[in-house]
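A single protein chain has been omitted from the complex, and every remaining protein chain is retained in its original position.
Presenting chain A:
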Amino acid sequence: MSTLQIADRSFASRLFMGTGKFGNLNEMSAAIQASGSQLVTVALKRIDQLAAHDELIAAIDLTTIDLLPNTSGARTAEEAVLAAQLAREALETNWVKLEIHPDPRYLLPDPIETLRATEALAKLGFVVMPYIHADPVLCKRLENAGTAVVMPLGAPIGSNKGLRTLDFLEIIIEESNVPVVVDAGIGAPSDAAKAMEIGADAVLVNTAIAVSNNPLYMAEAFKEAVIAGRKAYEAGLGPISSRAVSSSPLTSFLFD
């Protein structure tokens, strides 16, 4: 299985994880470990920057895992840029998962603010990973703005509804010059496998693992599904046909 390159780093695991919603930090840290993930996102707003020792960060094995701070809670490009700068200081990384969802109900990303923030952050030298709608045109605009990846949603965040945006994800994957990471809505390992089979470069999963009755086991299941889906993509899936094809009824006359 090929590795995934984003900016200056390569990842053997194509499963990224979130750190929210877990019942306790031990459960979180065990699940992350079981997932094999090497990139884990954490909300800046959850980190106590004044404390010498943040419990959430302490629960993550930083020898094998890179932190991806996110700007969750920001409603505007300005707030997100400030958050990214604070995160760079607090967590010593110039990577940022850009989340601007001014709609607090469904946490839907604001495409206009996200594009503005991507432009600003790319200029400031950040590796920008924006969470967006599955909008192929927006993806191209973000590429021009200097984004490192695009992170289109499969369904509303936290909904576990799966790849409701499948048709648009396929277009994005077909057209993209940067890695495509399917971010939200992945509810089951089969959703993750499907995303990988259609050629997504990685998936990010949080709710489906964190809220499971057995997060550790679920993390393993996602790990295996992502590997299976990626291998299938690399091997090349056969075409789907609804009936058996035995002859060439339209062209056989040529050989009569």
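Annotations
Quick note on the criterion: a residue touches a chain if its C-beta (ideal position, glycine included) is under 8 Å from a C-beta of that chain, and two chains touch if they have at least 3 such contacts; residues count from 1.
Note that in this section contacts and distances are computed from a predicted model.
Here one chain is missing from view; checked against "FeS assembly protein SufD", "Aminomethyltransferase", "Peptide/nickel transport system ATP-binding protein" or "Tyrosine lyase ThiH", UniProt names that protein "Tyrosine lyase ThiH". Across A:Thr3, A:Asn24 or A:Asn144, the single residue that touches the chain missing here is A:Asn24. Checked against the hidden chain, the listed residues A:Glu79, A:Glu143 or A:Glu197 yield one contact partner: A:Glu79. When the full complex is taken into account, the listed residue touching the unshown chain is A:Asp103, out of A:Asp103, A:Asp167 or A:Glu234.
In the complete complex, the residue from A:Gly158, A:Pro179 or A:Gly229 that touches the missing chain is A:Gly158.
Listed for chain A, the residues touching the missing chain in the whole complex are 20-25, 43-48, 73-76, 78-79, 82-83, 86, 102-106, 158-160, 207, 210-211.
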